[in-house]
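Yeah, one chain of the complex is gone here, protein chain that is, but the others are all in their spots.
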Amino acid sequence: MQTFPLTKVSIVTEALLKDRIIAEIRAAGAKGYTMIECSGEGSRQRRVSEILGDNIKFEVITTQANAERLLQILQHDYFPQYAVIAYLTQVNVVRGDKYV
Amino acid sequence: MQTFPLTKVSIVTEALLKDRIIAEIRAAGAKGYTMIECSGEGSRQRRVSEILGDNIKFEVITTQANAERLLQILQHDYFPQYAVIAYLTQVNVVRGDKYV
Partner (left out) sequence: MQTFPLTKVSIVTEALLKDRIIAEIRAAGAKGYTMIECSGEGSRQRRVSEILGDNIKFEVITTQANAERLLQILQHDYFPQYAVIAYLTQVNVVRGDKYV
């Protein structure tokens, strides 16, 4: 079974940023994303969002270069003002050509 | 703390395939799965499913052999006709004997 090593970017943030984050994902060069409603408690604000859908989690499978571009946008334009978690996981994808 | 290295198969696909994918997970030898409603945008169709629950994400923790068997089924029977994302992540599991 042939799989392709790619990078998954996971982003957890406030639901009100949904459309802006989707635009950033596209701007970074990624071809798609998965979006999941969630809630949680952050490390700094200790703001509890108990209502389902208050937060949103994006998962974006893309190249390491696109992933780093997306993280840089988030780091520069979102981290200073918004509650954002962003991290990378290494994954092995079926039909990797779809993502590049 | 003793943990066991296993493989997580993540599958994102159309919600209408739910029962068929569950049957394939079992047929591949996996002992269980987690299922999460999601939405998203794919790499080819650019079809946006904004309604929660339109898509579905499965997570299956199993052996590398079962994971590859499951990917082969998906690759052969589903990728040609359906919007499917499938990828592997290496994880370390508590009580690994539950999954094999």
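Should a chain be cited, it is by its letter among A and B, assigned in written order, with residues numbered from 1 in that chain.
The rule is simple: a residue touches a chain if its C-beta (ideal position, glycine included) is under 8 Å from a C-beta of that chain, and two chains touch if they have at least 3 such contacts.
Remember, predicted model here, so these are calculated numbers, not experimental data.
K.L.:
List the subunit A residues touching the unshown chain?
P.N.:
10, 12, 36-44, 52, 55, 57, 68, 71-72, 74-75, 79, 85-89
K.L.:
Applying the definition given at the start, please give the residues of subunit B touching the unseen chain.
P.N.:
So the residues of subunit B touching the unseen chain are 1, 3, 6, 8, 22, 31-37, 53, 61, 89-95, 98-99.
Just so we're on the same page, only the chains that are shown with their structure count from here on.
K.L.:
What whole-Å value do you get for the distance between subunit A and subunit B if each is reduced to the mean of its CA atoms?
P.N.:
19
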